[in-house]
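Yeah, one chain of the complex is gone here, protein chain that is, but the others are all in their spots.
On to chain A.
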Amino acid sequence: MQCQECGKRPATLHFTKIVNGEKTEFRICETCAREKGEIIPGTTGGFSIHNLLSGFLDFNPGSHSHNPSAKIPENLRCEECGLTYSQFSKIGRFGCSSCYKYFNDRLDPLFKRVHGNTVHVGKVPKRAGNHIQVKRKLDELRQKLQERILQEEFEEAARLRDEIRELEKTLSAE
C-alpha cells in the first residue's frame, strides 16, 4: 500500500479514526507524517494539548461519571464574549478574560489537574496590582507576628503589629 500523501513511499503508519460511529482510515509514510507535523493525520494540527484539555472539561467537578450531556448547564456562557461553557469544553480555550469570571466555579478542578494548583503566587502588574502586593505583604507580616509571639519576642512583635496597622490603613484608603 502506497502512502496516501506522496504516493511514492510505502505507507508505514495506519490510522483508524472513529467519529460518531463513522470510520475513516488513513495510510501514510513516516516521512510525510513528520513533514505534516501530524501525529494523527486527518485532524488539523494533530493531536494537541487542547484535545486533552477538552477531555478534562467535560468532567463534572466532584463526580467520576462521564456523561457530558447531563452535566453542563446549557445557559452557562460568558456574558462578555458569548462563548458557552460547552464550546469552551470542546476547544479548550477561553474567548476573553471575562470567561474566567463566568466559568469560575468550574475552573478549580481543571486547574488542579493541569497545574496541581488553583491560585497565582507569581508576578503582579505594578499598576493594577498594587493592592495585591500590599495584601501579600500583610499575610507575610501576620505570619511573622504569630511566630514572634510564639517565641515570646514581644518587642519585635509590637513593631510588626505597627507595620501591619500602617499597611491596613493604606489598603482601606485605596
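Simple rule for what comes next: contacts are C-beta pairs under 8 Å (C-beta built on N, C-alpha and C of every residue); 3 or more make two chains touch, one makes a residue touch a chain; residues count from 1.
Throughout what follows, contacts and distances are computed from a predicted model.
Participant: Match the chain absent from this complex view to the correct UniProt protein name in "Pyruvate dehydrogenase E1 component subunit alpha", "Protein-arginine kinase", "Phosphate transport system permease protein" or "Methylmalonyl-CoA mutase".
Facilitator: Its record in UniProt gives the absent chain the protein name "Protein-arginine kinase".
Participant: Considering the whole complex rather than only what is displayed, give the residues of chain A touching the chain that is not shown.
Facilitator: Touch with the absent chain occurs at residues 6, 8, 30-32, 34-35, 37-39, 45-50, 53, 80-81, 83, 91-97, 100-101, 107, 110-111, 114-129, 132.
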